[in-house]
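Every protein chain but one is kept in place in this view of the complex.
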Amino acid sequence: MLAEKYPEEIKAIFAKYPVKRSAVMPLLYLAQRAQGYIQKDSMQEIAQMLELDVTEVAAVVGFYNMYHDEKAGKYRMQVCTDLPCALRGADEFLAQLCEQIGIKVGETTPDGLITIEEVKCLGGCNHAPLFQIQEGDQVAFHENMTVDKTMELVAALRKAQE
Amino acid sequence: MTKIINLKINGKSVSVPEGTLVVNAAKMVGIDIPVFCYHPKMEPVGMCRQCLVEIGRPMIDRASGQPVLEENGQPKLLFGPKLETSCTTPVSEGMFVISDSEKAHAGQKEILEMLLTSHPLDCPICDKGGECPLQNLTMRFGPKESHFLFNEKHHNEKNVPLGDLIVLDRERCIQCARCIRFQDALAGQAVLGFYQRGRDTDIVTYSDPGFDSIFSGNTTDICPVGALTTTDFRFKARPWELNQAASICSQCAVGCNTTLNVRREASSGGGYVIKRAMPRQNEQVNEIWMCDKGRFAGYHYTQAQSRLHLADDALEAALSLAAAKLSAAGAETVFLAGGRLANEDFYNLKQLAAKLGAKAYLYTQHGGGGYTSAYGLSAGSNLGDLGPGDTVLVVASDLYNEAPLWHLRLKAAAERGATVLLANARATKLDEFATFVIRYAYGDEIETVRALLGKEKIGETIKNANRLVIFYGSDGLGLAGTTALAEACADLLKEHPAGQASASGLVGVWSTPNQQGALEMGFGPCPDLAAEITGKTVYILAADPAGDDPALAEALKTAKALIVQDILETETTKLANIVLPAAAYTEREGTYTNAERRVQRFYPAIPARPGTKPDFTLLAEIAQKCAIELEGRSALLVMNQIAAAQPAFSGISYAKLAEVTAQWPIIGRSDMYYGGTGYQNKQGLGLTLARTEKPAPVEIQYSALRAKEDEWFAVPITKLYDNGNTVAPVELLKGHIERFNGIVLNPATAFKFGLENGGQAEVSLNGVSYPAKVLLDESISTAVVLIPRSFGIPIREPAAVRVTASKKAQEA
Partner (left out) sequence: MTHILLRHRDIPDLKNIEVYKQNGGFESLKKAVTSLQPKQLVENVKASGLRGRGGAGFPTGVKWSFLPDNIWPHYVVCNADESEPGTFKDREIMEGNPYQFLEGVAISCFAVGAAEGYIYVRGEYAPIAQQIEACISEMEKQGYLGDKLFGTETSLRLKLHLGAGAYICGEETALLESLEGKRGMPRLRPPFPAVVGLYGKPTVINNVETLSNLPYIVEHGPAGFRQFGTEKSPGLKVFSLSGNIERPGNYELPLGTTFRELIFTHGGGIPNGRKVRAIMPAGASSSIIRVDDETFDKVMDTPLDYESVQSLGSMLGSASVIIIDDTRSMDWVINKTIHFFKHESCGKCTPCRDGTFWMEHLTTRIHNGQARPGDVQLLDSVAAQVYGKCLCALGDFSTMAVRSAIERFPEDFEKVIGS
């Protein structure tokens, strides 16, 4: 499936490393791009490409925050509430945001568009409150945010959807 | 010559080879340092941090490079600020290790307390309770009470089946990764892994079928807690209720040393029942491991419902009748015995046949055994020693399926630097570890071996080998083929400079535990069995020819009289005029000779089933009725006769076989936390036979069958789990057996004949048609059909067959 879908990307990835196994992380990102999250069939395909046991691939998926093995909203809104952001009101920001959007942390909007997640430091502490939106293997920063600005963004995303 | 390092541990002076880890140096002088993640058979990882000790090192003067001395002339010691993990630290000269100080004990106690914060402490209902390293070490090194709030414990799934055989309790797991590392590093099948991270780290398998490894049982031995248990034993008994009996696995020719755990229970009216089989250490044979077949099928069949038995008087009558038949037939009798009999049984059988002037054959499809007595391994051989400069050749054998422990040990040998040459007609699991893989077409076995010395690289590794060990199997071969193959392999050893070295030799990958013993006593297979037994008085022991082949069943029907001695009902016993019920190997004493020619004792684990007797006793009692004197009282006495009569066995006695010398690593005892729950060997490491004189070269007419355009060339292969009498009775293994039950084709040819994976086919062999499931394997040639033995299609030799999609399948 990946092999048909991304022949060029895969070739480039393999060219990068002297040892096949190193390709597992970029390949997992491809799988996430393809299906939004990582399913067993892609783990199996990757395992075959790299001559690994599928369990070895799964073990990598399970380790990293940005690989997801379960379906969620199209956009994962990942709000940092770590110490530096919290000192600048991130906890309150997240709380109000949840209230406005009408879901709790970890939940997904009924239209399946947005999942709100609470994450650790994103390296934007000077721009708190902030979040990033993860979509498959893509990431977009949204910094110096307010609840209103965020709701406008959400509205825009909803529009784009229709 | 490795350098010797001198150090002190808890005041004791220790001298050990350079590179020894502190924890092992301590163990060697009887000092226990607690460990969880460390295992002496695996590389250290320093994960659990349980083995913390204080380590001081002599202070070296930069300028002079000399140790700095205290006033008292003792070298000044430097202690680091932190405790160190003794499992990851190699010894160094002048090191001063303290594992029992306040500080060290505090460290060990603190780690244990932290491990317990996430452990459920459900010992009362845990199968490991009583032999649990965590439990024992907590008693010994642990804190009296925990500061951790019980209701804040990390809760997690219990009773998670990883497969048919192994169950995981995620709460009990302490993340030592022993199981993961065993599968990855030792078994070479990374089917277990960690998932998640931190406190959420879990053991998972994504393999299909789950926990897809034939060595899975070993992970339950080395799991230091009750996280991994076998479906065979869990909830069946408590370790402290069990007695131990030393035994030898009867499932293949490796002869793994085992311990059978036994208790009396209501289920058998207060009688003794075997609850589980565990590995028993023998570093020359199975180290501390065993395969799942041995562990889970090893003993179950001996407790099967279908065990044969007779009331005392009925047995007596049967013996008299049998004796009468034999006396009447005399030299017209044909004895036929399977390799499951013990040495003592074969010896008595040999005597009886000789006195009657009758023929006695070994029942096997695997020929060429004579060469293995003449060119086999002898005293001092040990696969565990093979390394750089040594060469191992494996021909026509799928060791993973036919002799799992040799697969494990040859993989290790290759990793130690031995050259492993693998010559097979199809891919096997050992391929990825072999130095060279030689692929031939079924039928080309002999030519391939003959051509080896001609190949430059491969030829060199054989010619220059310090030690040369050759395994020959019966993959795709019958009696004639294997015999010719044995000769070709023997020729490689005959002229070889190292050929006579005791650690070099020819090994037959037999399917039974004691074919080698029979061979050593001069038994051999019969070239044309059907003809030989037709119209004769036939006495069959521990074999089921009728079940294997309708042609033999027909021949047996013509027998004047058919006497069958076995432990289970078989197709053959059904045809018998007289059935003699034998005691199982778990119920008597005896010895097996493994294919490495090591004679090993097994001991009675439970009393013989009422109405059964050991084979050698049944034979002796019949002999007596024929006025022939044979030793039937005890196996020990028979062995004394064998030692006197059989040159290869000279000097062997039960006492000698029971001797043990120190083995490394030290396992069992109370040190379960260190090596696992496998058993220490107290009952004997066995002895390897001396070589016998070379056999007179026999003329072998063998020409491989070739597939013609329009037909299929069917060959027999062996699968680990089959429907043989010793495996089929095991409920646990049904799923595994089913997976192997089918004929194997190359996808291309299957497609050509409209057959698909898992589909139904009709195989017609010698005019008889058999149904079979279709399994696919890209690695095999398009001209062959692989037919696994003991799955109902009676293939004993390569044969031409026709395969068609079954009617049912086509209609569907």
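Letters A and B mark the chains in the order given here, with residues in each chain numbered from 1 onward.
Note that contacts are C-beta pairs under 8 Å (C-beta built on N, C-alpha and C of every residue); 3 or more make two chains touch, one makes a residue touch a chain.
For clarity, every value in this text was computed on a predicted model and none was experimentally measured.
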{"item": "Listed residues A:60, A:79, A:114 or A:145, member touching the removed chain", "value": "A:60"}
{"item": "Touching residue (missing chain; options A:34, A:86 or A:105)", "value": "A:86"}
{"item": "Touching the absent chain when the full complex is considered, from A:7, A:106 or A:123", "value": "A:123"}
{"item": "For chain A, the residues touching the chain missing from this view", "value": "16-26, 28-29, 50, 59-60, 62-67, 82-84, 86-88, 120-126, 128, 132, 137-141"}
{"item": "Footprint left on chain B by the chain that the document does not show", "value": "44-50, 52, 81-83, 88, 107, 110-111, 113-115, 117-118, 147-149, 152, 154, 174-175, 194, 196-201"}
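The criterion applied here is as follows: only the chains that are shown with their structure count from here on.
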{"item": "Where chain A and chain B are represented by their mean Cα positions, the distance between them in whole Å", "value": "48"}
{"item": "Complex contact set, residues of chain B against chain A", "value": "189-197, 202, 204-208"}
{"item": "Contacting residues of chain A [partner chain B, same complex]", "value": "40, 43, 52-59, 62-63"}
